[in-house]
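Below is a structure I'd like to ask you about.
A single protein chain has been removed from this complex, and every other one stays in its place.
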């Protein structure tokens, strides 16, 4: 589905155009066409492949939704794949955006549901001075938006980690903490696999041999790179703390176990003493004077209760109860 | 065994030829010969070694089935070793394919059982425009096929991991989960050792100093490289989640243990109290008025039952039972 | 808020100047202006952006308090972001300092509370010979001060680790050690994420292609780099020992558990023997001669006590009690 | 001890020569001398040091048996140290071979017991076409032999790992598995420290700036490098699976513990019920009608036995017994 197809000149919107008109706008030095597609079918893609002379392998990748984030050069053109990641009801959802940028055109191909990029176009059109940089600036604007959308995700993951950390030293929550930690780890891996390869790829757009298209917008790509680095180091922290938290969780389970054991042992000792005493006075010796005392029974009960009480107190003081 | 031996010109199949005819087709600029062998004996290999002037070390490697995946240059020719990995009844099976590609020839040597490459030849012959690129394109087509066959394997491993994850927080499945996780780790290592060195090797076919043979097909090799990278990052995720899952499994065992302990302890307490009461009324004091009551016995049983019931309820409420 | 705005010539303080006067001092070869801002608002920044011709992206970063430490070149100018880390009541507090340094100016932007840099200015003004090196030396002086402030933090963390190590082999402190270790790990990660990226960035200021601005002060930046390296290796040690300590902690919990088990088991055995003996003499056989002995009862108690005492001694000798 | 001292010309053996004759054979373009020493004393080494003009530091290393595997250039000459590793009765034994190779000579110095290289000399003398490449080919032949001798070791380690894996999920073998895993890890480290540095060193003999001596035999060294890489990746797999196996082992111990606990708990419950019942009928209430029944006692025993049997069945069904 074609979402938009607009021609620009010197950074200013000229007009919405039809697919077949695109050719008229290609080749002019200050002009470029910016097309946005959403879940296109193969036929649509074939049209644009012809118009913009896109490489077959790149087109395949744009249609297939399971690519790694990457930046590839095809002659003077660039092909970029990015993952869109959003937090929906505690679940991470992934979409894919492929962008073809060459002299005179930008074509973005968005797959799967997920927020569109209307705001990016709007923002760009408000800054004609920057949009004059042409397709590279549009590419930057798209990257910047996608990467900025990672931040709420990382913040949600950090918040989740902090909430687990509050719970981890509390008794009786081990199982739930564990499930949450496992899920957190899984989600962090997903974010990492979106951000890290993109970071590596972006590095080529401002350092070393920079593609001709991006030469005037290097600082912008470096800025995106920097954001990706921040995400990576946040991911790194979450990952490492998650591992630690899982180990701590296990230790806490063991410590709690130990405390439960002590409590049980204390009670067992108390019961055992009472049982022995009852057993002693239940013996059938003929000559057991206390058995004949009038107050023998209540005294026996007192002794039993007293001993148990004493033990109870001692265990209490030792912190076992 | 010679599976196929076909001569091509300008990307089109000329005809099936005999081994001794090969020399007639070598040296012509637009022609090349594509030979496919399966479990060849030393003699067969010796013939082709002479015909194509293959290096002795490469021939040895092609016949010996335990090579690392790699790409080696011998003058203008390339020698590549790849692992074929297939999932058979829950087990990973490994085969080896060695490919010699030089100006004017491609020779593929397949060892061990495993699917052949008839489909690759067919597909290539349907695209003469691409097959014109010559041996390098055939090399690409073989790589692409082998690497594409890794994807069902990685998907099977991912599915296995997800199935284990569903099980891991369920009680009483720890032993089985553990066995499955161990096996999963082992299989993932196997896939990793097939994909990773191949990825490293492939990088030399499109970046840096590219061998002359591959110069026009760089983008294709980059595509294969990209697929290998996707596999690597999937392997990476599986590996890391497996490690985490094993730790989680251990924690779950400890947590479950703790819960079993509590349940047992609760029952022990209940039994202990009943035992003490019975012991008390079994004492032989002369003056134990309740022993003489007409309803003493039923009352005693009631008291015992009642106390046990009370304890039961309390433990229940505390979540121990 | 403008903290200071001073013009310097040949390393000597000329005078405090107003924002609008800055332009008069730019461009002169031996002069430079050093401005210090604290939590500036967007308007203030906009003024300086115009005066010093700062890049829009750098200005954004300086105002936004969540940057990664980094050094970026914008033409001849440098833009650096650093984290200030201080230990306040057992908690790490982070602030951010951004420094713009170009030919003829240095602009430092400090965000969040945190110690200022009055001492840096003072120290610089006392060494006009060094301050002659211009903005690069000021940049160095700021970096040096910030990095030197990391050392008390790392020392506090090392002290904390040592204090935990003293505790870790002591019984009954497992839970507290664990909480402290977890917190220590978290804080160490924070310091690492301040120091490590800064170290990487600083490396570009003395090795390889050094920015023109810093060429005469290379050795100074190498010195800062060296300090950052020391911090990194200290962080590395803390991190690794923390991981080990957490594992040791778990083992100690298990060992302590085992010892508690043995103690309990010994007591259980002692009680069990007494219970059995009482049970035996409580049997109702008609012919149990000892029941009729005059000293039967005291003897029975003696036997019970003696057996228990013997067992107690034996367990004691075995180290179970 | 001089094992051999032979002069070669154009790849063919000329004759055995004496130490003092060596000088006569040096300097001739197609000739070289191949000397093999075993545990030489300092005096012997001093002779050869003079004859071949060896560097003092290299000679020291050759005599001292605790070197890291390495390749060093001294002018036009190469000095290589390798570890020989053999499996003797379940133990790894390490020897050291140092090889000096320069224009016109190869000198191998073997320390400690260990298989000699007579087979290498024989094999080389059978292929004069290859031996014509001179000292570099001899160097290759020695490396190839040593590295090939690593394979039986790695296979033994893999076999040991597989045998442990079969055992690890079996009950009651935890302690033995653990001892075997620990030993396996230790031996794997040894092999790794023999193979890995050698691999790094070998890389310089075929890639980048290759020493003049080896320029014609690059492909051979690449082949050795490839073998070393295979060993490394096998070592890597063993290492990672060992770590996993140790964790699995711990989990299995915990799981087994849990099962033992359940079994014990079940028996404890059965015993406890019987004890309570006996206690109840041992109470001294006057009015306990069943005590007077003629069949009271057998009935009581039946009830006790029945209850225990019922419990037994229930636990059995729950999988606790």
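Which chain is which? They are A, B, C and D, in the order written, and residues in each are numbered from 1.
By definition in this document, contacts are C-beta pairs under 8 Å (C-beta built on N, C-alpha and C of every residue); 3 or more make two chains touch, one makes a residue touch a chain.
What you are looking at is a predicted structure, and each value in this text was computed from that prediction instead of being measured.
K.L.:
For the full complex, which residue in C:28, C:159, C:283 or C:310 touches the chain that was left out?
P.N.:
Considering the complete complex, C:283 is the one touching the chain left out.
K.L.:
Could you tell which one of D:51, D:130, D:156 or D:250 touches the chain left off the display?
P.N.:
Touching the chain that is not displayed is residue D:250.
K.L.:
Tell me where the left-out chain touches subunit C, residue by residue.
P.N.:
Residues of subunit C in touch with the missing chain: 165, 168-169, 219-220, 222-223, 226, 229-230, 233, 237, 240-241, 244-245, 247-248, 250-252, 254-255, 257-258, 261-262, 265, 268-269, 272-273, 275-276, 279-280, 282-288, 319.
K.L.:
Just checking the interface: what residues of subunit D touch the absent partner chain?
P.N.:
55, 57, 61, 66-68, 70, 72, 74, 174-175, 178-179, 181-182, 185-186, 189, 193, 197, 243, 246-247, 249-250, 253-254, 256-257, 260-261, 264, 267-268, 271, 274-275, 278-279, 281-284, 288, 290-297, 300-301, 304
As a working rule, only the chains that are shown with their structure count from here on.
K.L.:
If you average the Cα atoms of subunit A and of subunit D to get two centres, how far apart are those centres in Å?
P.N.:
40
K.L.:
When you check subunit C against every other chain, which residues touch at least two of them?
P.N.:
Expected reply: 282.
K.L.:
Please list, in label order, each pair of chains that touches.
P.N.:
Every touching chain pair, ordered by label, is A-B, A-C, B-D.
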